[in-house]
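A single protein chain has been omitted from the complex, and every remaining protein chain is retained in its original position.
The letters A and B name the chains in turn, as written, and every chain counts its residues from 1.
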Amino acid sequence: MNPGLVATLLKYAVMFGVFINVAPIMNWVERRACAYIQDRPGPNRVGPLGLFQPLADAAKFMFKEDVTPAAADKLLYLMAPVLALLPAFTTFVIIPFGPDLTVSGRTIPLVVAPVDTGVLLFLALSSLAVYSLVLAGYASNNKFSLIGGIRASAQLISYELALTLSVLAVLLPVNSFRLSDIVAYQQAHVWNFIPQILGFFVFLVASFAETNRLPFDLPEAESELIAGFHTEYSAMRFAAFFQAEYTNMAALAALGVTLFFGGWSLPGVHIGGWLGAIVGLVTLIAKIGICMAVFVWVRWTFPRFRYDQLMRLGWKVLLPLSILNLIVVAAMTLAGWL
Amino acid sequence: MSSVPISWYLMLAALLFAIGTVGALTRRNGISIFLSIELMLNAANLTLVAFSRQMGDRTGQLIVFFVMAVAAAEAAVGLALFIAVFRARRTIDINRLNLMRG
Partner (left out) sequence: METFIFLIFAALAVASSLVVVMHRSPVYATMSLVVTLFSVAVLFVLLGAPFLGTLQILIYAGAIVVLFLFVIMLLNLQKEGEAAGRRRGQLWVALPGALIFIGMVGLVFWRAGAPDLQPLTEDLVSLKGLATALFTDYLLPFEIVGLLLLVAVIGATVAARKAPDAADDSGVLPREDFVTEETARKEARP
(Lines give C-alpha, C1' and ligand atoms only; values in the text may rest on other atoms or scores of the structure.)
Protein backbone atom coordinates (compact mmCIF):
# COMPACT_ATOMS: atom_id res chain seq x y z
CA MET A 1 0.00 0.00 0.00
CA ASN A 2 1.00 3.55 -0.61
CA PRO A 3 2.96 4.70 2.50
CA GLY A 4 1.29 8.10 2.33
CA LEU A 5 -2.10 6.44 2.54
CA VAL A 6 -0.99 4.33 5.50
CA ALA A 7 0.30 7.42 7.30
CA THR A 8 -2.98 9.24 6.68
CA LEU A 9 -5.05 6.34 7.99
CA LEU A 10 -2.92 6.06 11.11
CA LYS A 11 -3.22 9.78 11.77
CA TYR A 12 -6.98 9.62 11.29
CA ALA A 13 -7.11 6.67 13.69
CA VAL A 14 -5.29 8.72 16.33
CA MET A 15 -7.57 11.74 15.93
CA PHE A 16 -10.65 9.55 15.77
CA GLY A 17 -9.57 7.79 18.97
CA VAL A 18 -9.26 11.16 20.69
CA PHE A 19 -12.56 12.56 19.46
CA ILE A 20 -14.75 9.52 19.96
CA ASN A 21 -13.95 9.46 23.64
CA VAL A 22 -15.09 13.03 24.06
CA ALA A 23 -18.78 12.23 24.46
CA PRO A 24 -18.56 9.74 27.36
CA ILE A 25 -15.96 11.79 29.20
CA MET A 26 -17.92 15.01 28.72
CA ASN A 27 -21.07 13.23 29.87
CA TRP A 28 -19.46 12.55 33.23
CA VAL A 29 -17.74 15.95 33.46
CA GLU A 30 -20.95 17.77 32.56
CA ARG A 31 -23.05 16.03 35.16
CA ARG A 32 -20.50 16.29 37.94
CA ALA A 33 -19.71 19.95 37.15
CA CYS A 34 -23.41 20.77 36.91
CA ALA A 35 -23.96 19.10 40.26
CA TYR A 36 -21.04 20.94 41.82
CA ILE A 37 -22.27 24.30 40.56
CA GLN A 38 -25.77 23.50 41.75
CA ASP A 39 -24.43 22.36 45.15
CA ARG A 40 -25.47 18.74 44.99
CA PRO A 41 -23.51 15.45 44.71
CA GLY A 42 -24.23 14.40 41.10
CA PRO A 43 -23.80 10.81 39.90
CA ASN A 44 -21.71 9.01 42.50
CA ARG A 45 -23.14 5.51 42.67
CA VAL A 46 -21.85 3.82 39.52
CA GLY A 47 -18.20 3.23 40.31
CA PRO A 48 -15.91 5.51 42.30
CA LEU A 49 -16.98 9.15 41.91
CA GLY A 50 -19.55 7.96 39.43
CA LEU A 51 -16.84 7.36 36.82
CA PHE A 52 -18.65 4.44 35.22
CA GLN A 53 -21.82 6.50 34.72
CA PRO A 54 -21.11 6.94 30.97
CA LEU A 55 -20.93 3.15 30.63
CA ALA A 56 -24.29 2.84 32.34
CA ASP A 57 -25.67 5.52 30.01
CA ALA A 58 -24.32 3.72 26.96
CA ALA A 59 -25.95 0.49 28.10
CA LYS A 60 -29.20 2.34 28.67
CA PHE A 61 -29.12 3.81 25.17
CA MET A 62 -28.50 0.43 23.64
CA PHE A 63 -31.38 -1.29 25.39
CA LYS A 64 -33.98 1.47 25.13
CA GLU A 65 -36.85 0.93 22.76
CA ASP A 66 -36.45 2.63 19.39
CA VAL A 67 -39.70 4.41 18.72
CA THR A 68 -40.35 5.84 15.27
CA PRO A 69 -43.32 8.17 14.90
CA ALA A 70 -45.97 6.66 12.66
CA ALA A 71 -46.32 9.49 10.17
CA ALA A 72 -42.65 10.40 10.06
CA ASP A 73 -40.83 10.60 6.77
CA LYS A 74 -38.86 7.37 7.23
CA LEU A 75 -35.79 8.00 5.09
CA LEU A 76 -35.17 11.54 6.30
CA TYR A 77 -35.93 10.56 9.89
CA LEU A 78 -33.28 7.85 9.78
CA MET A 79 -30.79 9.98 7.88
CA ALA A 80 -30.80 12.93 10.27
CA PRO A 81 -28.67 11.39 13.06
CA VAL A 82 -26.20 10.08 10.48
CA LEU A 83 -25.97 13.51 8.91
CA ALA A 84 -25.25 14.93 12.36
CA LEU A 85 -22.27 12.62 12.78
CA LEU A 86 -20.85 13.45 9.37
CA PRO A 87 -19.54 16.97 10.02
CA ALA A 88 -18.54 16.01 13.56
CA PHE A 89 -16.14 13.29 12.42
CA THR A 90 -14.73 14.98 9.33
CA THR A 91 -13.95 18.48 10.54
CA PHE A 92 -11.00 17.58 12.73
CA VAL A 93 -8.90 16.33 9.84
CA ILE A 94 -7.18 19.67 9.46
CA ILE A 95 -6.14 20.13 13.10
CA PRO A 96 -2.37 19.65 13.54
CA PHE A 97 -1.41 17.68 16.61
CA GLY A 98 2.34 17.86 16.66
CA PRO A 99 5.52 19.01 14.92
CA ASP A 100 6.62 17.37 11.68
CA LEU A 101 7.83 13.80 12.10
CA THR A 102 10.69 12.39 10.08
CA VAL A 103 10.18 8.67 9.54
CA SER A 104 12.67 6.74 7.35
CA GLY A 105 13.59 9.73 5.25
CA ARG A 106 10.19 11.29 4.65
CA THR A 107 8.74 14.22 6.55
CA ILE A 108 5.23 13.56 7.73
CA PRO A 109 3.21 16.57 8.84
CA LEU A 110 1.05 15.57 11.78
CA VAL A 111 -2.21 16.62 10.18
CA VAL A 112 -4.60 14.10 8.67
CA ALA A 113 -5.22 16.35 5.66
CA PRO A 114 -2.43 18.90 5.09
CA VAL A 115 -4.31 20.76 2.38
CA ASP A 116 -3.82 24.31 1.24
CA THR A 117 -7.36 25.26 2.15
CA GLY A 118 -7.11 24.07 5.77
CA VAL A 119 -9.43 26.28 7.79
CA LEU A 120 -11.81 26.81 4.89
CA LEU A 121 -12.37 23.05 4.73
CA PHE A 122 -13.26 23.03 8.42
CA LEU A 123 -15.77 25.84 7.92
CA ALA A 124 -17.22 24.17 4.83
CA LEU A 125 -17.74 20.82 6.54
CA SER A 126 -19.13 22.33 9.72
CA SER A 127 -21.68 24.29 7.69
CA LEU A 128 -23.22 20.93 6.79
CA ALA A 129 -24.38 20.49 10.37
CA VAL A 130 -27.47 22.53 9.53
CA TYR A 131 -28.98 19.69 7.51
CA SER A 132 -29.33 17.22 10.34
CA LEU A 133 -31.18 19.80 12.42
CA VAL A 134 -33.58 20.83 9.68
CA LEU A 135 -34.27 17.27 8.52
CA ALA A 136 -34.76 16.00 12.07
CA GLY A 137 -37.27 18.75 12.68
CA TYR A 138 -39.05 18.24 9.37
CA ALA A 139 -39.13 14.47 9.31
CA SER A 140 -40.49 14.07 12.81
CA ASN A 141 -43.89 15.27 11.69
CA ASN A 142 -44.22 17.23 14.91
CA LYS A 143 -44.93 20.96 15.20
CA PHE A 144 -42.45 21.49 18.01
CA SER A 145 -39.69 19.62 16.27
CA LEU A 146 -40.21 21.63 13.10
CA ILE A 147 -40.06 24.96 14.91
CA GLY A 148 -37.03 23.78 16.86
CA GLY A 149 -35.33 22.60 13.69
CA ILE A 150 -35.94 25.84 11.80
CA ARG A 151 -34.79 27.95 14.74
CA ALA A 152 -31.67 25.84 15.18
CA SER A 153 -30.67 26.14 11.56
CA ALA A 154 -31.38 29.87 11.45
CA GLN A 155 -29.19 30.24 14.53
CA LEU A 156 -26.43 28.17 12.99
CA ILE A 157 -26.25 30.03 9.71
CA SER A 158 -26.42 33.42 11.42
CA TYR A 159 -23.50 32.75 13.72
CA GLU A 160 -21.49 31.04 11.01
CA LEU A 161 -20.82 34.47 9.51
CA ALA A 162 -19.34 35.93 12.68
CA LEU A 163 -17.34 32.74 13.18
CA THR A 164 -15.92 32.85 9.66
CA LEU A 165 -14.96 36.51 9.88
CA SER A 166 -13.23 36.11 13.24
CA VAL A 167 -11.29 33.15 11.85
CA LEU A 168 -10.39 35.19 8.78
CA ALA A 169 -8.82 37.89 10.95
CA VAL A 170 -6.43 35.32 12.41
CA LEU A 171 -5.33 34.32 8.91
CA LEU A 172 -4.34 37.84 7.87
CA PRO A 173 -0.88 38.09 9.47
CA VAL A 174 -0.10 34.45 8.70
CA ASN A 175 -0.81 34.61 4.95
CA SER A 176 -1.96 31.03 4.85
CA PHE A 177 -5.05 28.91 5.45
CA ARG A 178 -3.04 26.02 6.86
CA LEU A 179 -3.30 25.52 10.59
CA SER A 180 0.31 24.30 10.77
CA ASP A 181 1.43 27.70 9.51
CA ILE A 182 -0.77 29.42 12.08
CA VAL A 183 0.80 27.35 14.86
CA ALA A 184 4.27 28.14 13.53
CA TYR A 185 3.39 31.83 13.49
CA GLN A 186 2.26 31.65 17.09
CA GLN A 187 5.45 29.86 18.05
CA ALA A 188 7.44 32.69 16.48
CA HIS A 189 5.30 35.46 17.90
CA VAL A 190 2.82 35.57 20.78
CA TRP A 191 -0.32 33.49 21.10
CA ASN A 192 -3.03 35.01 18.93
CA PHE A 193 -5.56 35.71 21.61
CA ILE A 194 -3.46 38.56 23.00
CA PRO A 195 -3.35 40.87 19.98
CA GLN A 196 -6.73 39.65 18.72
CA ILE A 197 -8.72 39.55 21.93
CA LEU A 198 -11.84 40.92 20.21
CA GLY A 199 -11.64 38.20 17.56
CA PHE A 200 -11.26 35.58 20.26
CA PHE A 201 -14.30 36.89 22.10
CA VAL A 202 -16.40 36.82 18.92
CA PHE A 203 -15.15 33.32 18.12
CA LEU A 204 -16.03 32.11 21.60
CA VAL A 205 -19.57 33.45 21.53
CA ALA A 206 -20.11 32.25 17.97
CA SER A 207 -18.87 28.78 18.86
CA PHE A 208 -21.37 28.59 21.72
CA ALA A 209 -24.08 29.32 19.19
CA GLU A 210 -22.68 26.99 16.54
CA THR A 211 -22.80 24.00 18.86
CA ASN A 212 -26.24 24.78 20.28
CA ARG A 213 -24.84 25.17 23.78
CA LEU A 214 -26.24 27.37 26.47
CA PRO A 215 -26.70 30.28 26.48
CA PHE A 216 -27.82 29.57 22.90
CA ASP A 217 -29.52 26.22 23.23
CA LEU A 218 -33.10 27.29 22.65
CA PRO A 219 -33.58 24.79 19.80
CA GLU A 220 -32.92 21.80 22.01
CA ALA A 221 -33.60 23.10 25.47
CA GLU A 222 -35.31 20.73 27.86
CA SER A 223 -37.83 23.21 29.08
CA GLU A 224 -38.67 24.79 25.74
CA LEU A 225 -40.41 23.14 22.83
CA ILE A 226 -40.26 19.84 24.68
CA ALA A 227 -36.86 18.84 23.38
CA GLY A 228 -36.77 20.81 20.18
CA PHE A 229 -35.65 19.09 17.04
CA HIS A 230 -34.75 15.82 18.68
CA THR A 231 -38.05 15.33 20.50
CA GLU A 232 -39.04 12.25 18.58
CA TYR A 233 -35.68 10.54 18.75
CA SER A 234 -35.01 7.88 21.35
CA ALA A 235 -32.29 5.40 22.28
CA MET A 236 -29.44 4.99 19.83
CA ARG A 237 -30.56 7.78 17.52
CA PHE A 238 -30.63 10.25 20.38
CA ALA A 239 -27.23 8.93 21.40
CA ALA A 240 -26.03 9.71 17.87
CA PHE A 241 -27.19 13.34 18.19
CA PHE A 242 -25.64 13.52 21.63
CA GLN A 243 -22.31 12.16 20.38
CA ALA A 244 -22.38 14.45 17.37
CA GLU A 245 -22.98 17.50 19.55
CA TYR A 246 -20.08 16.78 21.88
CA THR A 247 -17.71 15.86 19.06
CA ASN A 248 -18.66 19.05 17.24
CA MET A 249 -17.93 20.98 20.40
CA ALA A 250 -14.54 19.30 20.72
CA ALA A 251 -13.67 19.94 17.07
CA LEU A 252 -14.59 23.61 17.35
CA ALA A 253 -12.65 23.82 20.62
CA ALA A 254 -9.67 22.25 18.84
CA LEU A 255 -9.94 24.88 16.11
CA GLY A 256 -10.21 27.63 18.69
CA VAL A 257 -7.14 26.57 20.65
CA THR A 258 -5.17 26.11 17.44
CA LEU A 259 -6.12 29.55 16.17
CA PHE A 260 -5.84 31.51 19.38
CA PHE A 261 -3.82 29.54 21.92
CA GLY A 262 -1.00 27.99 19.95
CA GLY A 263 -2.50 24.57 19.28
CA TRP A 264 -0.13 21.76 20.09
CA SER A 265 2.78 24.05 20.90
CA LEU A 266 3.91 25.32 24.28
CA PRO A 267 5.89 28.55 24.47
CA GLY A 268 9.59 27.82 24.70
CA VAL A 269 9.24 24.06 24.22
CA HIS A 270 10.78 22.67 21.03
CA ILE A 271 11.03 18.88 21.19
CA GLY A 272 11.36 17.01 17.93
CA GLY A 273 10.75 13.44 16.87
CA TRP A 274 8.30 10.98 18.39
CA LEU A 275 8.55 12.46 21.89
CA GLY A 276 7.70 15.86 20.47
CA ALA A 277 4.69 14.37 18.71
CA ILE A 278 3.40 12.77 21.90
CA VAL A 279 3.98 15.94 23.90
CA GLY A 280 2.19 17.92 21.18
CA LEU A 281 -0.80 15.59 21.18
CA VAL A 282 -1.05 15.67 24.98
CA THR A 283 -0.79 19.46 24.99
CA LEU A 284 -3.51 19.75 22.40
CA ILE A 285 -5.80 17.40 24.34
CA ALA A 286 -5.15 19.34 27.54
CA LYS A 287 -6.01 22.64 25.87
CA ILE A 288 -9.15 21.17 24.33
CA GLY A 289 -10.05 19.89 27.78
CA ILE A 290 -9.70 23.34 29.30
CA CYS A 291 -11.82 24.83 26.51
CA MET A 292 -14.52 22.21 27.05
CA ALA A 293 -14.45 22.93 30.76
CA VAL A 294 -15.19 26.57 29.92
CA PHE A 295 -18.09 25.40 27.73
CA VAL A 296 -19.51 23.42 30.67
CA TRP A 297 -18.92 26.24 33.12
CA VAL A 298 -20.74 28.74 30.93
CA ARG A 299 -23.61 26.33 30.38
CA TRP A 300 -24.49 26.03 34.02
CA THR A 301 -23.93 29.68 34.81
CA PHE A 302 -25.93 31.70 32.31
CA PRO A 303 -29.64 31.74 31.52
CA ARG A 304 -30.90 31.04 28.06
CA PHE A 305 -31.26 33.60 25.29
CA ARG A 306 -34.69 34.04 23.79
CA TYR A 307 -34.85 33.46 20.07
CA ASP A 308 -35.21 37.08 18.99
CA GLN A 309 -32.47 38.14 21.41
CA LEU A 310 -30.30 35.44 19.93
CA MET A 311 -30.83 36.59 16.35
CA ARG A 312 -30.34 40.21 17.29
CA LEU A 313 -27.05 39.36 19.01
CA GLY A 314 -25.82 37.41 16.01
CA TRP A 315 -26.61 39.95 13.35
CA LYS A 316 -26.48 43.31 15.08
CA VAL A 317 -23.69 42.78 17.57
CA LEU A 318 -21.36 39.94 16.62
CA LEU A 319 -21.24 40.53 12.89
CA PRO A 320 -20.25 44.23 13.18
CA LEU A 321 -17.77 43.33 15.90
CA SER A 322 -16.14 40.69 13.75
CA ILE A 323 -15.91 43.08 10.79
CA LEU A 324 -14.37 45.68 13.09
CA ASN A 325 -11.90 43.07 14.29
CA LEU A 326 -11.03 42.24 10.70
CA ILE A 327 -10.37 45.90 9.88
CA VAL A 328 -8.25 46.43 12.99
CA VAL A 329 -6.17 43.31 12.37
CA ALA A 330 -5.72 44.27 8.72
CA ALA A 331 -4.51 47.73 9.79
CA MET A 332 -2.13 46.23 12.34
CA THR A 333 -0.76 43.77 9.79
CA LEU A 334 -0.16 46.55 7.27
CA ALA A 335 1.55 48.64 9.93
CA GLY A 336 3.86 45.73 10.60
CA TRP A 337 2.88 45.24 14.22
CA LEU A 338 1.65 41.66 13.70
CA MET B 1 -0.04 11.48 -15.12
CA SER B 2 -3.76 11.56 -15.10
CA SER B 3 -5.53 8.80 -16.95
CA VAL B 4 -8.89 10.46 -17.30
CA PRO B 5 -9.29 12.18 -20.65
CA ILE B 6 -10.76 15.63 -20.54
CA SER B 7 -13.59 14.63 -22.83
CA TRP B 8 -14.99 12.47 -20.04
CA TYR B 9 -15.35 15.49 -17.78
CA LEU B 10 -16.93 17.47 -20.59
CA MET B 11 -19.36 14.68 -21.43
CA LEU B 12 -20.32 14.41 -17.78
CA ALA B 13 -20.92 18.16 -17.66
CA ALA B 14 -23.02 17.97 -20.83
CA LEU B 15 -25.03 15.11 -19.34
CA LEU B 16 -25.67 17.04 -16.12
CA PHE B 17 -26.65 20.08 -18.17
CA ALA B 18 -29.08 18.05 -20.25
CA ILE B 19 -30.62 16.49 -17.14
CA GLY B 20 -30.99 19.94 -15.63
CA THR B 21 -32.63 21.25 -18.80
CA VAL B 22 -35.15 18.42 -18.86
CA GLY B 23 -35.94 19.15 -15.24
CA ALA B 24 -36.38 22.87 -15.85
CA LEU B 25 -38.72 22.22 -18.74
CA THR B 26 -40.89 19.50 -17.26
CA ARG B 27 -41.33 20.26 -13.57
CA ARG B 28 -44.44 21.99 -12.34
CA ASN B 29 -43.13 23.18 -9.02
CA GLY B 30 -41.30 26.49 -9.16
CA ILE B 31 -38.72 25.44 -6.58
CA SER B 32 -37.94 22.26 -8.53
CA ILE B 33 -37.32 24.35 -11.62
CA PHE B 34 -34.94 26.42 -9.58
CA LEU B 35 -33.10 23.28 -8.42
CA SER B 36 -32.70 22.19 -12.04
CA ILE B 37 -31.26 25.60 -12.90
CA GLU B 38 -28.69 25.20 -10.12
CA LEU B 39 -27.82 21.84 -11.65
CA MET B 40 -27.22 23.50 -15.01
CA LEU B 41 -25.01 26.14 -13.42
CA ASN B 42 -22.96 23.41 -11.81
CA ALA B 43 -22.53 21.64 -15.12
CA ALA B 44 -21.25 24.89 -16.62
CA ASN B 45 -18.85 25.30 -13.68
CA LEU B 46 -17.51 21.80 -14.25
CA THR B 47 -16.88 22.58 -17.91
CA LEU B 48 -15.06 25.78 -17.02
CA VAL B 49 -12.80 24.07 -14.50
CA ALA B 50 -12.06 21.20 -16.90
CA PHE B 51 -10.98 23.61 -19.62
CA SER B 52 -9.01 25.66 -17.13
CA ARG B 53 -7.03 22.55 -16.29
CA GLN B 54 -6.58 21.59 -19.92
CA MET B 55 -5.31 24.99 -21.02
CA GLY B 56 -3.27 25.63 -17.88
CA ASP B 57 -4.97 28.99 -17.51
CA ARG B 58 -6.38 30.09 -14.20
CA THR B 59 -9.08 32.23 -15.81
CA GLY B 60 -11.58 29.37 -15.83
CA GLN B 61 -11.34 28.93 -12.09
CA LEU B 62 -11.83 32.63 -11.53
CA ILE B 63 -14.91 32.67 -13.71
CA VAL B 64 -16.31 29.78 -11.66
CA PHE B 65 -15.70 31.85 -8.54
CA PHE B 66 -17.82 34.64 -9.98
CA VAL B 67 -20.48 32.23 -11.24
CA MET B 68 -20.86 30.85 -7.72
CA ALA B 69 -21.31 34.32 -6.30
CA VAL B 70 -23.85 35.28 -8.95
CA ALA B 71 -25.71 31.98 -8.44
CA ALA B 72 -25.95 32.74 -4.73
CA ALA B 73 -27.36 36.20 -5.43
CA GLU B 74 -29.80 34.76 -7.95
CA ALA B 75 -30.97 32.05 -5.59
CA ALA B 76 -31.60 34.58 -2.83
CA VAL B 77 -33.59 36.96 -5.00
CA GLY B 78 -35.45 34.16 -6.79
CA LEU B 79 -36.55 32.51 -3.57
CA ALA B 80 -37.62 35.84 -2.13
CA LEU B 81 -39.73 36.37 -5.24
CA PHE B 82 -41.24 32.91 -4.77
CA ILE B 83 -42.25 33.85 -1.27
CA ALA B 84 -43.84 37.06 -2.53
CA VAL B 85 -45.67 35.20 -5.30
CA PHE B 86 -46.87 32.56 -2.87
CA ARG B 87 -48.24 35.25 -0.63
CA ALA B 88 -50.29 36.72 -3.45
CA ARG B 89 -51.45 33.57 -5.21
CA ARG B 90 -51.08 30.82 -2.57
CA THR B 91 -49.43 28.57 -5.12
CA ILE B 92 -46.16 28.25 -6.96
CA ASP B 93 -47.41 25.75 -9.47
CA ILE B 94 -46.29 27.46 -12.64
CA ASN B 95 -49.30 26.20 -14.56
CA ARG B 96 -51.46 28.39 -12.36
CA LEU B 97 -49.21 31.45 -12.41
CA ASN B 98 -50.27 32.50 -15.86
CA LEU B 99 -51.31 36.14 -15.68
CA MET B 100 -49.65 36.78 -19.03
CA ARG B 101 -51.84 34.39 -20.92
CA GLY B 102 -54.42 35.80 -23.30
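Keep this in mind: a residue touches a chain if its C-beta (ideal position, glycine included) is under 8 Å from a C-beta of that chain, and two chains touch if they have at least 3 such contacts.
This one's a predicted model, so the numbers in the text were calculated from it and none came from an experiment.
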Original post:
Which of these, A:Met15, A:Leu146 or A:Leu318, touches the one chain of the complex that we don't see?
Top reply: A:Leu146
Subject >> Sole contact to the chain not displayed, among A:Thr8, A:Asn21 or A:Ser127 >> reply: A:Ser127
Subject >> Contact set of subunit A toward the excluded chain (per top definition) >> reply: 73, 75-76, 79, 115-117, 120-121, 123-125, 127-128, 130-131, 134-135, 138, 146, 150, 153-154, 157, 177
Original post:
What is the set of subunit B residues that contact the non-displayed chain in the whole complex?
Top reply: 1-12, 14-23, 25-29, 31-32, 34-36, 38-39, 42, 45-46, 49-50, 52-56, 58, 61-62, 64-66, 68-77, 79-84, 86-89, 92, 95
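Note that in this section only the chains that are shown with their structure count from here on.
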Subject >> Centre-of-Cα separation between subunit B and subunit A, whole angstrom >> reply: 33
